[in-house]
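A single protein chain has been omitted; all remaining protein chains appear in their positions.
In order of appearance the chains are A, B and C, and numbering begins at 1 in each one.
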Amino acid sequence: MSKYYTFKIKRYLPNEKPITRWDEFRVKLNNMERVLDGLIKIKETMDGTLTFRKSCAHGVCGSCAMKINGKNRLACQTLVKDLPEIIEIEPLPSLPVIKDLVVDMTLFFQKNDKVLPYLINEEPPPQRERIQSPEDQHKILESITCIMCGSCTTSCPVFWSDKEYLGPSALLKAYRFLFDTRDKATEQRLKAIAGQDGIWRCHSIFNCVEVCPKEIDITKHILKLKRLAIKKGFKGGQE
Amino acid sequence: MRYRWNVGSLAWITHRITGIILTFYLIAHIFVLSHLKDPTAYNKIMAIMKNPLLKVGELILFAIILKHVFAGLRITLLELGISTKYQKTMAYIGAIAVALLWIIGAFYFLREVI
Amino acid sequence: MFSWLLHRVTGIILLFGLMYHFIQMHFLGHDNYSYEAVMQRLADPSWKIFNILFLLSALFHGFYGINGLITEYVKGNSMKNFLKIFTLILPLVLAFFGIKIVIF
Partner (left out) sequence: MEINKHYFDTIIIGSGLAGCRAAIECTGKGTVGVLSKLYPTRSHSTAAQGGIGAALGNEEEDSPEWHTYDTVKGSDFLGDQDAIEIMCYDAIPTIIELEHMGVPFSRTPEGKIAQRRFGGHTKEFGKAPVRRACYSADRTGHAVLFALYEQCQLRGVRFFQEFQVLDIVIENQAIQGVIAINIKDGSLHVFEAKVVIIASGGYGKIFKVTSNAYASTGECLSMLFRQGLPLEDMEFFQFHPTGLYGLGILITEGARGEGGILINGKGERFMERYAPTIKDLAPRDMVSRAILSEIREGRGIDGKDYVYLDLRHVDKKILNERLPEISTFCKIYMGIDPSEAPIPVVPTAHYAMGGIPTDIDGRVLRDVDGSFIQGLFAAGECACVSVHGANRLGCNSLLDTVVFGRRAGKAASSILKNSTKGKVKRERVALITECLEMLKNNKGKETVASIRKDLQQAMMDKCSVFRTEKELKLLIDEIKTLKERYKEIEITDKSKTFNTDLLEAIELGHMLTLAEVIASSALQRTESRGAHYREDYPKRDDENWMKHTLAFQREKGITFKYKPVKITRFKPEERKY
């Protein structure tokens, strides 16, 4: 069963005038196809200049995050049959656009780098694996599924107005290590996230939770970080 | 920029706006009170306060306070560890509580006038 | 972190304070805010302490919020710093006036 959909796409072509415009395409898609399939069809048959990122096409790499009908999602994970006939597509909000639906993710990844996103444990490793109970592993289970697509951070109203804010993605990454029993850098990492631009900027708006393609309850994790910082009596950073 | 609203972001934006209004009200409140040194000035203001228009203003203020209080309560409860699963339910309950308390409160306010 | 925590604590104080305020001023009878009644109440030291606590909580709570807004919405460092200092001084001034009313 297939039907026609109208793709309204916000274009950004740095070499053309005007730089931004809205284009409309009509594509026939069946009910198993995804927004990404529609975009590919448009690129292949109607307008080769349409530009967007794609890679794995089944929601594990995080390349094709974009704003679809007013909400950040992965194009490869959004079936057209679940959308109205008019599909409005824009790039991820609040990051600089490079071309069409491709945004510059540099800032997003820089935030991530600030939370020391690697396991730190300077004790000499044992002969075999470090022991970690399944219960302890479950504490980080949700946070390790993050694919860093950027949907959360770019859906956060605090990030929209304050580019210094670390954002949900980076904070989730901090959680992944702070709550990993094998990691020993609690102090350092708290210092990185409990300053003015860190966890205290989160106002529990839940936009990030609404959009996460991996259905991670990011706000829950940030709240746990706040409690951890309080519990550790963390003093660093102002406010 | 257009972005789809949801319960969480609506709760947040109203919390913010009411907060700003209340802070400015607080400044004005302190300012006005600090100029009321003698009974005449005080009673003059009190007489103005009986004006029905200002009563409406008071009712709006009351609604704003209620909204801000319940939004704050929701956030605090979440921070104290109530599961985020209930965040939407809490927002809905909060909205109902605001409405109910406002109606009850309005009854008392209006009784002062009538 | 402490200011964040204090923001929450003052929030709770304000909640109870407001409840008390509304019940006292509006729900229990009519003549609670004639000049004499107010002055009489103000003579009571525990009422004074309550009022000062309430006032300081409200100021801190409100200006912490404003401070957050400045952090998030104001662009440009000099403007940001100016406003931050301003919102630090303003509540202090207000606190001074407020305490003056309550005590004298």
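Here, a contact is a pair of C-beta atoms (placed from the backbone, for glycine too) under 8 Å apart; a residue touches a chain by one contact, two chains touch by 3 or more.
What you are looking at is a predicted structure, and each value in this text was computed from that prediction instead of being measured.
One chain is not depicted; across the entire complex it touches A. The residue touching the chain not shown here, chosen from A:29, A:147 or A:225, is A:147.
Only one of A:2, A:20 or A:55 touches the absent chain when the whole complex is considered: A:55. One chain of the complex is left out; on subunit A, the residues touching it are 13-15, 32, 43-45, 47-49, 51-63, 77, 79, 98-100, 102, 104-105, 109, 113, 117-121, 125, 127-134, 136-137, 140-141, 144-145, 147-148, 176-177, 180, 182-183.
FYI, only the chains that are shown with their structure count from here on.
Set side by side, A-C and A-B show the greater C-beta contact count at A-B. Centre-to-centre spacing of subunit B and subunit C amounts to 15 Å, using the average Cα coordinate of each chain. Mean C-alpha position of subunit A lies 39 Å from that of subunit C. Separation between the centroids of subunit A and subunit B, computed from CA atoms only, is 35 Å.
Taken residue by residue, subunit B touches two or more other chains at 79, whereas all remaining positions touch fewer. Within the complex formed with subunit A, the subunit C residues making contact are 1-5, 67-68, 71-73. Put simply, subunit B touches subunit C in their complex at residues 16, 19-20, 22-23, 26-27, 30-31, 33-34, 36, 39, 42-43, 46, 65, 69, 72-73, 76, 79, 105, 108-109, 112.
Residue ranges on subunit A touching subunit C, taken from their complex, read 158, 161-162, 165, 194, 196, 200-201, 226, 229-230, 234-235, 237-239.
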